[in-house]
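As you look at this complex, bear in mind that one protein chain is not there, while each of the others sits in place.
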Amino acid sequence: MSFDAPTIDYAGLSPVIALTVGLVVIVLAAVFDSVRRFGPALALLTYAVTAGCLIWQWNANLDLVSGSLRIDGLAVTLSLLAVIAAAVAVLLAIGDPSETQAGRSDWLALLTGSLLGMVILAQATSMLTFFVGLELLSIPLYALCGTNLRRRESLESGLKYLIVGSVGSATLLYGLAMIYGASGATGFQAISDGLQAGDGMLSDSLTLVGVGMVAVGLAFKVSIAPFHQWTPDVYQGAPTPVTAFMAVATKAAAFAVFIRFFLVALGPLADQWDVMLAALAALSIVVGNVGALAQTSLKRMLGYSGVAQAGYMLAGIVTATQAGVDALVFYLAAYVAMNVAAFAVVVIRERQNGFSDDISTLRGLGREKPLLAWPLTIAMLALAGLPPTAGFIGKLYLIEALVDDDWTWLAVMIAIGTMISLGYYLRVVATLWMSPAGQAEAGAEIDTASLPPQIAGAQADPFEDSRADRRWYLVAPALIATAAALFFGVIPQPLVDFAQHAGDALSVWIS
Amino acid sequence: MLHQYLPVLVFAALGILVGGAFATLNLVLGPKRLKGDESSAAIRQMDPYECGLPSEISKTFRFGVSFYLVAMLFILFDIEVVFLYPVGAILKSTDSVFVLAEVVLFVALLFVALIYVWRKGALDWR
Partner (left out) sequence: MTATWAWLVLLFPLLGSLTIGATFKVLPERTAGLIGISAIVAAFVCGILALIGLQGEPSESRHVASSLWEYANVGGLKIDLGIYVDPLSIFMVLVVTGVSSLIHIYSYSYMESDQGYHRFFSYLNFFVFSMLVLVLAGNFIMLIVGWALVGFASYALISYWYRRNTATKAGMKAFVINVVGDIGLYIAAILIFKNLGSVDYGTVFERAPEVFTTNEWEIVAICLCLLVGAFAKSAQMPFHTWLADAMEGPTPVSSLIHAATMVTAGVYLIARCHSLFELAPTAADVAAWVGLATLLIAGTIAIAVTDLKRIIAYSTMSQIGYMFVGVSIGAYSAGMFHLMTHAFFKALLFMAAGSFISAMANMQDIDKMKGFRKAMPFTAAMFIIGALALSGFPGTSGWFSKDEIIDFAHFRGGMYDWMWVGMLIGAFMTAIYSFRIIFRILPGPPCEEAEYLEQHGHVIHGEPKNPATGELEDTEVGYPGEEHHIAEQAGGMKFAMAVLGVLALIGGLLQIPGVDDVITKFLEPTFENSVFAHMHPSTEDSWIGLGEGALISIAGIATAWLLYIKRPDLPVKFRQRFSAIYTLCVNKWYGDEIVDFLIVNPVKAFGRFCNRIFERFAIDGATTGVAGLTRSAGAAVRDLQSGLLRGYAVLMLFGILAIAVYFLIRSI
C-alpha cells in the first residue's frame, strides 16, 4: 500500500504552527517554577511571532491541509485583530487576581489555546475545522471566565457561559449535520456546489432549518439578540481582562467564519437567509441599545452595547456584498480599538477601588486622572459613532454598504440605534467630567456569610492596587487604542485598505 | 446485499453472548447471601460489582473531587490514545516518514499534557 503524504504549505500554516508551539511552551512554563514568571513575556513573544507570520502571509490566498483551512485576506486580517486583543489581554492581566489565582502561565495557556481556536476558525473552510476551531475557542474561554476563583460572580459567569455556550454549540452542530445531509459535503465550496447540484435543495425545508440553526449557533457566539442573554452576565462576572478579550477577539473570529460560511458555503441561499439575518440584526440593535440604557455596571453596559454593535456588524453580512464585508471588517477593527480603550480603563479603575465597576465610581475621574478619563471618553464617543472617531466612519461605511444594496430600512435602524446609544454612552462621559470627585465606592461587596465555607475562607486578601494608573502595561494599551480610534477617525484610509483586503479575499464568491 | 451487515450482527451476537455469560456465571457461581446475614461482606456482595459506583445513591452522597479529576483525565488520555490505533495499524504499510512524524508529534503533545497534569499534582489522590 502506498501512501501519498498531503502536500502541506508550512508557510501558510505558520501562524497556526507558531501559536501551537507557543502554547506548548507556555503550558510547560506553567509547571516549572523557575520559568513561570516569564509567562507573559512568552505569551507576548508567541503572539508577536504569530502576528509576524500573519503579516508574512498577508498576500497569501491558498487552501491548506486539503482544503480544510484557507489563508487569505479575511483570515489574516481577522486573525490579526484577535492576536492584538489577546496581547492586550495579556498585558491587562498582569497582576490581576484571576491570573495569579489560576496560576500565571495556566491562565496564559488557556488564553493562547482560545486564540489558537480563533485563528483556526478564521481560516476554516470546512465544517470540521469550523467546529473544532469553535470549540477550541470556546472551552478555554469558559474556564477563563471562572478564573477569578474567589469571586462568586466570576465562577457563576464561567458556569453560565459553559452551559449557554454548549447549547449554542449543540445547535450549531445540529445545523451543520443538516446541511451536510442536504449537500453531502463538508468543505464550504463543496457545500455550495452540492446545494446547487441537488434537486430542490435550495428550498428544501431541512436545508433551511439547518441554515437557521447554524445562524443561531453563531449568533450565540457573537451575541446577537435573542441569543445574547448570557452576554451581560458573563461580561460582568468574568475577570475584566478576559471580558476584554472575549468582547473583541471572539467577535472577530466568529464573524470571520460567519462571513465565510454564509457567503461561501451558503452563498446560493443568500436570498433565503438575508431577511432572517436582517431581522436578527435589527432586533439586536434594538435590544442591545435599549438594554444598555438602564445599566449601572459599566461592564454590563458594555455587554449590552456589544450586543448592539454585533447587530450593526451583522448588517454587513446581510448585504452579501464585498462592500458589506469591508464595512464589517472595518467596524470590527474600530471596535477592537474602542473596546480595548474602554476595558483597559475599567481594569485600572477596578484595581484601584476593589473591583467595583459601577458607573458612579468614575465620578470626577476627569479632574483627578485625565490620562484615564480621556481614553474612556473617546472610547465612549467612538462607540456612540460620533465624529471624528473610527466608530463614525465604521457606521458610515456600514450604512453606505446597506443603502447601496437596498437595505435602507436596516441603515435607518442603525441610525436610530446610534441615536439611542448616545443616551448611555454620554452618561458615562458626563459622569467622568461633570460630577465632582466623590469618594470612591467602598470595596466590592462580598457577602462572606452567603458563601460556602471553602470559598469564604479565601476572602482574606482583598486586592487593591492604588498605583494601577501608573503601570505602563495597563495604561499603554488604553492610550494606544485611544490613539488608534482617533487616528483612524481622522485618517481612515489605512484601515479602509485593511478592511478591503479582507473583502477582496471573497471576490470570487461575492460581488 | 445484506451480507455486508453480517459483521454487525456477529458483533451484536458476541456482545450479548459474552455479557450474558458473565452475568449468568456470576449468578450461578457466586456465593448467595443468606437471609438475615448482616455481615458487611454479605452486604457488599449485594452490590453489582466490587468496584465503581454503587447503583443506588443516597441523596446526600458526594463524590470526592479527586475521583472526577482522575476519571476525566483518564477519559482524555484514553480517547487520545484511540487515535493512535488506526495509525498504528497502517504505519508499517505506509512506509512514510511523514506519518511517523505526525504520530511522534501527536504523542509528544500528549506527553506535554501528561507533564502538565503530573506537575500540577492532578494525579495525586487527595
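Read from first to last, the chains carry the letters A and B; within each, the first residue is number 1.
To be clear about the criterion, a residue touches a chain if its C-beta (ideal position, glycine included) is under 8 Å from a C-beta of that chain, and two chains touch if they have at least 3 such contacts.
Being a predicted model, the structure only gives us computed values, none of them experimental.
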| item | value |
| --- | --- |
| Omitted chain's touching partners, listed by label | A |
| Of A:419, A:476 or A:508, the one touching the omitted chain in the full complex | A:419 |
| Option from A:17, A:132, A:159 or A:483 whose C-beta touches the chain left out | A:159 |
| Identified contact with the non-displayed chain, of A:47, A:227, A:335 or A:424 | A:227 |
| Where the unshown chain meets chain A, residue by residue | 152, 155-156, 159-160, 163-164, 167, 171, 203-205, 207-209, 211-213, 215-216, 219-220, 226-227, 229-230, 233, 272, 276, 290, 294, 323, 326-327, 330, 386-388, 393, 396-397, 399-401, 403-404, 408, 411-412, 415-416, 418-419, 422-423, 426, 434-436, 450, 452, 454-455, 491-493, 496 |
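Here, only the chains that are shown with their structure count from here on.
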| item | value |
| --- | --- |
| Touching residues on chain A, where the partner in the complex is chain B | 1-3, 5, 24, 27-28, 30-32 |
| Parts of chain B lying in touch with chain A, wherever the complex brings them together | 90, 93-96, 98-99, 109, 112-113, 115-116, 119-120 |
